[in-house]
Structures are given as C-alpha cells and as structure tokens.
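Missing here is one protein chain; the remaining ones are kept as they sit in the complex.
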Amino acid sequence: MSPGYHPVLDPTLAPPFTEAALPVLRNPQLRKNVAHAIDVIQAKRNKLVTEKTDWQELRAAASAIRAHTLENLAAYIEMFESRCTAAGGSVYWASDAAEARRIILEILRKENASEVIKIKSMTSAEIQLNPFLEASGVSVFETDLAEIILQLGEDEPSHIVVPALHVNRSQVREIFARRMGRPELTDDPRALTAAARDYLRKKFLSVPTAISGANFLIAETGGVAIVESEGNGRMCLTLPGTMITVAGIEKLLPRFQDLEVMLQVLARSATGERMNPYTSLWTGVTPGDGPQSFHVVLLDNQRSTILAKRVERQTLKCIRCAACMNSCPVYRQTGGHAYGSIYPGPIGAILTPQLMQMHHAQSLPYASSLCGECYEVCPVKINIPEVLLELRSQVVNQERRDMSRFVDPMYVGLRIADLLFSRAWLFHAAQRLGRIGARFFTRKDGWIHSLPSVGAKWTQTRDLRGLPDETFHEWWDSRRAKRSGEAG
Amino acid sequence: MRASLFITCYNDTLFPETGRAVVNLLERLGVDLEFNPKQTCCGQMHANSGFRSEAFSQAKRLVQLYRDAESVVIPSSSCVAMVRDQYPALFEELGNEALRREFAALLPRIYELSEFLVDKLKVDDVGAYFPHRVTYHASCHGLRGIHLGDRPFRLLAKVRGLELAPLPNLDRCCGFGGTFAVKNAEVSSAMLSVKLQDVFSTRAEYCTALDNSCLMHLGGAMHRQYAGMKTIHMAQILASTDSSPAEIAQ
Partner (left out) sequence: MTRPSIDSRTQIVERLRAANGSAALDREGLAQAYDALPRQYIRQGKLSPSAKIDLLIERLREYDADVVESTPEMLPATIGSRLAASRRKTFVVPSGAPSAWRIAGFDWKIDAGLDIKAIEDTDGVVTGASYAIADSGTIVLHHTAEEGRRVLTLLPDWHLCILRTSQVVETLPEYFASLKEPPQLVTWISGPSATADIEMTRIKGVHGPRLLNVILVCE
C-alpha cells in the first residue's frame, strides 16, 4: 500500500507537528525518498539560478508585481471578472470552501455531469472537493501522474509540485499493477509512465467535463494560465466541452506582460528548468476551440482576512513554486505529511494556520529553526521567518488567555526568565541558584547527561556542559577588583 | 579605541571562557574595553518564542544601557541579528518616538565580533596561534542574517598553525534554532545528525563558529557520542597565542 501509514491532511484533525513528525523520522525509506527528490530539484534549480545573471532583478520584479497586485486586489479582481465574462466565461464568487463546493456541484448538475477529469489543483484539495463530489455521485479522475499514484494508492500529497515524492518506483508498480489490472508491469519509470498514459487516454477522449486550478489569472484580459509538464492539463482544457476553474482570489496578475517575469522565476524555482514543457493560456470561450462552457470559481476562504494584515499579507504573494520546501532543512527530514495540511513546508507553516483563522495548526509556526533559507530562495521574496514570528506571537497571545498556561513549563519558564532579565541582580541570583541546582545533575566529567521535564528534550540526544563555577561577569568583577587592589 | 562588551545571557552563564577570550583578544589589540554590569539579555529567546512584549522590555533595557557606548561588541551573531532584524519592528510597534531615535542612534554602533575586528579595527591578522585542524560552521544568523561573508574566513586564514578544513553544505542549518531544539527536539536531532555527518567528514579536531548556541548543540552531541571532536568559539581561537594557548573546556 502506501508507505506504511495513513496521514491526515485535514488541519482540524491532524496531530501537532512535533507528534506527526515522529513516525516519519523513524522511516528510512521515506527520509531517503524525500532527501533524494529535494537534492535533484535543488541541484537543477541552483545551476539555472546561477546561470540567470538577472535572477535578483527578476525576484525584485516578481515580488513588486505581486505586492502591487495585492495592494490593489479589489480593482484587479473586478477587472478580471469583467473581461472574462465579456469573453464568454462565467465567474462565481465563493466566500469559503463549502460555498465553492456547492457552486461547482451545481454547475455539474446543470451539465448532467457524472464524471470529471481533473488537472492537479492545490486549491481544489484545499476545499476538499474530491470526497464531496464522490459523495454526491460524481466520479473524479485525477490526471496528473503523481495524483493518480496518490488516488489509486489511497494516499495523500506530501509536496505541492511533486506530490508523490515520498513514493518510490516499486511502490508505484505495486499500486498500478493492482489498481490498473496490470500485473505484468515492471518498476521501470518509463513503463509506469506509459501505463498511466494508456490508462488516461481513454478518459481524456470521453469525459466531457474538466476541473482545474489556475496558476495565474490575468486581470487586463480575463485570461487564465496553467503551467504544467505532462500535458494532461492541455488534454483537460482542450477536449471536454465544459471547464470549471477554481482559483484563489490572490492568483491575479495585472497584465499579460507580467508573465514574462513570473514564468521565468516559476519554472526555475519549481522544477529547475528554464521553462516548463507546456504553458497554456485561454480567455473565456473561443468558438471552435476547446470548452464552450467555461466557469471560474473565485475562492476567498480567509484570503481577504489575510490581505488586511500588514505582516501576514505577504503570504498571499505565493506562486506555489515549492522552492521554500525544497530548501528547508526541516522539511528535508520530515517530508510533507507531518505538517498535517495540503500546504506543507515553510509556506504551509504560515498559510495553513491563517486559513484556519489560528484555531488549528498552531504548532506549524514553530516547525522551523528560523534558518532563513526559504526567504533566500523565494522568487517573490516572502519573508517567511517574519511571518512565522508574527504567528508565534499570536499563538502566545492565545495562550495568555488560557488557564492551561500555568502548567505549561515553556510558558512559565519564559515568563520567569523575562522577570529575571529585567534586573541584573535577579539575573545574577538566578545564575547562582542555577549553578547550585545544576550540581545535582552534573557528572564527574563536568557534563549533564540527563535532565527532567523540558530539559529532557535536550538531553535525550545531547549532553549539556555543566554550569561553570564562575560566570563571565563574576570573573570580570574579580579581575577588576584585583587590578584596583594592585593599583591601590 | 573604546568599546563596550555585551557578553549575552548565555555566554555569561554557560561560556565565560568565550568572554575571557574576547577580553584578552581585544585588550591585546589595544582596545579599552568596558563592561556594563547591568546587562542581561537582548530578548531574542522571547521574541522567537512569540513573547513580543517581554522581548520589547528587554530590548528597551539594552538600548538604554548602551546609550553612551562608543561601540558595542557582541560575540554572538544571533544576538546581533536580533538587534538589526527584529528591534526595528519591536520599537515601531511598542516603542515611542524617543525610544526609536535612541535605537536608531545605537544601531550603527553595534558590532558582531568578527565585524568589529575586520571593519572597525581593520585587522584580519590578530597574532593568533592555534596549531590544529579546524572546520568552521556558519550559523544561519551569521550567514543569512547579518551577512558576515568572508570575515570569519579572513580571520581564520591568518591564524598560524591552523589548518582549515572546509565544511560541506555550509549553508545548511544545524537544527538548533533556539527553543526549536527543545520544542521540536526530534526534528532538531535529525537535522543535527545530518550536520554532524558533514562536520565529521572534515576530520577536524575542532569545530568552530561565531555562535555558542550552535556549538552547544553540536558539541553536546559530540560529547554524548565520544566523537573525538570538540567545539570552540572562534574568539578562543583568535585569543590563542603560543605563550597563552586557548582555554579549552573539557
């Protein structure tokens, strides 16, 4: 089956990050698969970024374009709606996930659709569309290779660009052999890919309704752009008669020309290529070419709330390239499932809790050592560490109002530390007391091997030097006393 | 040249030998060093844990303590990063106009140790002697936070007898991350184990850095594993001479 466990990517149900990471850390195959995948993408990305001598200028432009779009989102989104409608598209607005699902189902019912083919869409996963449609009698067929692997394997995505990176070839072979009825399949990736191609061809040519996400919505033209590698996107957006695109309201770009920046940074960041194989852009409905019934569902789902917040707004600049998680040393060890959200890694750590209005996923802002690598690589310059710190302070402010804080050793410890730091004499007294207390735990070699409570978290894998007999300031004081004694 | 030393709360308590080395080194270089006895902490631990108002009160204290200092030397890049990266937002949100002015006046006078040596004293040869094979670990705050660049390498290159073994994957985080080391101890340890593979591959006797925070984490595991390598803050290497070799903790 899938790599050995069934993760939950619903932030309202997922265990906290610290707990969710444990089984992953103990899974050598998973850790190897994740590290391997990341190393491959990173090597390609780094080579092309070095080659692109105007990389920093592109980042500056990409960041500015996205920031400007967000600052004027109301104007740009209305522009998009008007142009898209004029070109023959139908535009809908969904305040939340439930409404988006209802709107999509209503469209499907009107078209008498009992089956849909899908292009991979994080947004559709965010609104949990597939289980809802299945429960409503609509069969959903994912068409991205990774999504088929996950759908047939009853597994969940662990990365936003390479969702099945935690699955290796023999695991894929086993899934395809069983679910496609192809027991003779080898585990050669070429053979597996060919099997997927055959399996999907029939679907592409027969299912009349498709659902997609969008990489970019172009305000000035009403156009929608999809960036892909496999060609299943082109199949889904060309062959069926009906197309439904669900897109977050933040996906806007002001003008068609802005793609000259975004496509350059996206391809290099996401897959380490100068340009991905296929990028498609369409505007409303084109007679004689592609779907004649086109619908765009614009999804809010907390984005307008995030937009209103000074520090957090930059979260919405994200173009879903996954460079942050590819560079993250935490993600490298845990993979995506530990984040308990379809948005994992650094971007997930800031986006998920905000989508949950800080009622869930409060452990995610702490799932970071604040190393800053994500900010370094982000093509739109989202200062992820800055947002992480802001969200941490919101989590603490929640804690300040909760009675349980008095029994949380970290909370209590930090409040006491603040008191101790407020006066040098208090700090010094605490140091002296600490020195005495530490003696109990300090072994003959001068090191501490085991501590209780929160300290045990340190000593489970590391020793700690025992407190020295003299603090620096005590040394300084006695040296000064000696010198003035000598002088006098 | 006068300078005021901000030793940092954890160096004061856990790594006084680093402080002694800074004093010996700077005095040897002719710096008239002072030490404000009222100092405690820069507020980083509280800021990074989400306790912003507490962090602000510590930040305010620090800024007021060093109002009259000519320069402030801090042997910890994470604390310098705290002052440069986070103090502006804290003073903006929680401070007043007067405090913001005081902070703005102090900011250019704050130096991490290697910055003070290279930029202010304009030396890279500090007359050090440390005949050992050493690898240098670039802390994230030093590398990406305050952009120390090649300063540490320039200083180490001039240490007589020192054989520098470059660390592979230099830009990868060691996993300390402050309270992260305890709040997410298992992931921190996984990152540590990956980092140690690179550190051990250098076959160095000592792993050095400009932050005792990372070194506490790396060194703690080395000690647990009887690894045959030790950690040492770069101040102690730079202070080391043949007549006065480095103070190395057990």
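Order as written gives the chain letters A and B; numbering starts at 1 within each chain.
Basically, a contact is a pair of C-beta atoms (placed from the backbone, for glycine too) under 8 Å apart; a residue touches a chain by one contact, two chains touch by 3 or more.
Computed from a prediction, not measured in an experiment: that's the story for all the values here.
The chain not shown here is in contact, across the full complex, with A. From the set A:196, A:349 or A:467, the residue in touch with the chain omitted from the display is A:196, counting the whole complex. Only one residue in the set A:261, A:430 or A:464 touches the chain that does not appear here, and it is A:261.
Note on the undisplayed chain: of the listed residues A:127, A:307, A:377 or A:391, the one touching it is A:307. Only one of the listed residues, A:47, A:109, A:274 or A:439, touches the absent chain: A:274. With the whole complex as reference, residues 33, 36-37, 40-41, 53-54, 57-58, 60-61, 64-65, 68, 71-75, 77-78, 87, 90, 92-95, 99, 102-103, 106, 144-146, 149, 162-165, 167-169, 172, 189-190, 192-193, 196-197, 200-201, 204-205, 218, 220-221, 223, 229-232, 234-235, 238-239, 249, 254-257, 259-261, 263-264, 271, 273-284, 286, 288-290, 298, 300, 304-305, 307-308, 313 of subunit A touch the missing chain.
Note that in this section only the chains that are shown with their structure count from here on.
Computed centre separation for the pair subunit A/subunit B is 32 angstrom, with centres defined by C-alpha atoms. Per the touch definition, subunit A reaches subunit B in the complex via residues 17-18, 21-22, 25, 329-330, 332-334, 365-373, 375-376, 386, 389, 391-397, 410, 414-415, 417-418, 420-424, 427, 431, 434, 445-447, 449, 454, 457-458, 460-465, 467-468, 470-477.
Residue ranges on subunit B touching subunit A, taken from their complex, read 7, 9, 11-20, 23, 35, 37-41, 43, 45-52, 54, 57-58, 61, 86, 89, 140, 144-145, 171-173, 175-192, 194, 216-217, 219-221, 223-224, 249-250.
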